[in-house]
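Removed from the display is one protein chain of the complex; every other protein chain stays in position.
For reference, chains read A and B in written order, and residue numbers begin at 1 within each chain.
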Amino acid sequence: MVQKHKTEWRVIVSRATGILVLLGGILLAAGLCNATAPPQNPVPSIFEPRSTPAESIRDHSYFVLAITSLIFLVVVTLLLYAVVKFRDKPQNAGREPAQVYGSTQIELAWTIIPVLIVLVLFLATARVIHAIEDARKPATAVEVTAIGHQFWWEYRYPALGVLTANELHVPVSDPAHPTPTFLKLLSADTDHSFWVPQLAGKTDLIPNRVNHTWIDPHQTGVYVGQCAQYCGTQHGKMLLRVSVDSPEEFAAWVQAQKQPANHDDKETAGRRVFETTACINCHAVDGTNGTGRFGPDLTHLMSRDTIAAGAALNTHENLRLWIQNPDAIKPGSLMPAMKLSDADLDALVRYLETLR
Amino acid sequence: MSAITTPFPETPATWKLPYRGKVGMACLIIAESAIFTIFVVAYLFYIGKSLTGPTPREVLETPIFFTVCLLSSSLTIHLASKLLERGKRGAFLGLWFLTIVLGGLFLFGTGQEWHRLIYEHGLTISTNLFGTTYYSLVGLHATHVTVGLIMLSIVLLFGLAGRVGPEQSARVDVLSMYWHFVDAVWVVVFTVVYILGR
Partner (left out) sequence: MSSDAMAIHQGADVGSRPWVETLHGWVTTVDHKRLGILYILYALLFLAVGGLEAMIMRIQLMYPHNSFVSPQVFNRVFTMHGTTMVFFVGIPVLFGFANYLVPLMIGARDMAFPRLNAFSFWLTAFGGFLLYFSFLGGSGLYGAGNAPDVGWWAYAPLTSRAFSPGHSSDYWTIALLVAGFGSIATAINIIATILCMRCPGMKLSRMPLLAWLNLVMSGMVLIAVSPLSAAQIMLSLDRYLGGHFFDTQAGGSATLWMHFFWIFGHPEVYILIIPAFAVLSEVIPVFSRKPMFGYPVMVGATIAIGFISMSVWAHHMFAIGMSSYGNAFFVLTTMAIAVPTGIKIFNWLGTMWGGRIIFKTPMLFCIGFLFNFLIAGLTGIMLGSAAFNWQLTGSYFVVAHFHYTLSGSFLFGIFAAFYYWYPKITGRMLSERLGKLHFWLFFIGFHLCFDLMHIPGLLGMPRRIYTYEPGRGWDALNLLVSIGAFIQGIATLIFVANLIISYFKGAKAGNDPWDAWTLEWSVSSPPPAYNFAVTPTVASRRPLWDLKHPEDPDSRYE
């Protein structure tokens, strides 16, 4: 009988060890994968922040994790100890242990200590909330209005006179002379959420409500994220792409975006297709009669790396496919299949490819 | 399967627990209060936020008379219950009937008011936020009054058939609890709609 209990105890320990090793190995592998990510940061980890608010959150999270890990270790140790020490042994058969009903001192102890921990966590959290949410907008900030649509992002830079879609460009911010970007968040239809983990925590875009967020990126590069509030069928492919540029690159980009459409006179056939079909109901190209605002502005379509809010790379084939059969790329998006003839479609795509 | 009596049981001189009808109705009232609270919160939240259309100040007339009717019906139903406990069936039926009449008058007043609002001022549930919150809150209350009146009428019918006596007074009390609740809700709705909302 004693043998049986020894075996049970061994079984418990070996199983627990096995699980922990498995988990540990997987976590290690995941961590290593993250550590060897290429410099463009395709892994949008919240523990790889590159911007002040994300860094504040990361630092705060370490504090919270430390406290919760400590609590975990203490309680799990007690639990494992209890399970091992007080397990039923055959020599106890027929005898009931001491019937203890409670202890006021112990109850007080394990009430007061958690209350103190709660207070500490609350104060620490309140400080970070205030630092992020109530941050003053400096005069040097870049102002962007982001408008969420089903299933794409509209960006306006009111002070700079820029209107674009889906790919946000912001200048890198030097801690000595900060140039953060402050975003006003609006929605044209349902709820969305702006989440680029390496730049900031998420903030929702809610119709009939104005929200604010800000980023203060310290490192150039492209940062990815996606909509984080279910907004309909293609919520899953409403991706975010933020390009943090050097000041020169940013200025150049702004300059290019402010120009009217680069109209290459060779592609008049395509331009005619654009201006005479339903395209202009939803899309706008500065300098044509297309002033639709339901879909993304296409004036500088070719300045973007991706189309369909990140659902596909901006290549000739994808552009053609998107216009011909959007469901092949993003089924359920609000872009209709345009049912153009092959000739019209090719001409249109050649025209769109001139919109740099 | 012998009876379980444990060592040293106290023999409680009386083991008296509350009447389950009263407890059940109290719970129902708590749940209904929570529903009404949400409609009241929505009403208060949307005060002044309508984008168009008639405002409360422009179209509402305070229904003093019909409010008095409804609140008096609380008094009559209370008196009726007390009379039933004492076995005065006739007086009970008379006051009970009066309660129904007063409640019916209140509903009539609500209907009259809605008719005026819809046909003279063009205010419907879809006109603006005020219309939506007003008709839903007052309408929810009116629905509860209607259900109450149906229950009261059933009791009246049973009473006229001679089947309601002092033995049923506990159940009649439970129903009058519901009626008092409906009146109390009206006090809140009245304050929110006709006093605060204007």
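Quick note on the criterion: a contact is a pair of C-beta atoms (placed from the backbone, for glycine too) under 8 Å apart; a residue touches a chain by one contact, two chains touch by 3 or more.
Since the structure is predicted, the reported quantities are computational estimates derived from the model, not experimental observations.
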Identified contact with the non-displayed chain, of B:T55, B:S72 or B:T132: B:T132
Of A:D204, A:D245, A:E267 or A:D297, the one touching the omitted chain in the full complex: A:D204
Subunit A residues touching the omitted chain (full complex): 8, 15, 19, 22-23, 26-27, 29-30, 33-34, 37, 42-47, 54, 56-57, 60-61, 64-65, 67-68, 71-72, 75-76, 78-79, 82-83, 86-89, 92, 95-103, 106-107, 110-111, 114-115, 118, 121-122, 124-126, 128-130, 132-134, 150, 185, 189-191, 193, 195, 197, 200-204, 206-209, 211-212, 224-237, 239, 310, 331-332
Chain not shown, touching residues in subunit B: 1-12, 15, 17-20, 23-24, 27-28, 30-32, 34-35, 37-39, 42, 45-46, 49-51, 124-126, 128-129, 132-133, 136, 140
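Everything below uses one rule, namely that only the chains that are shown with their structure count from here on.
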Centroid distance [mean C-alpha coordinates] between subunit B and subunit A, Å: 50
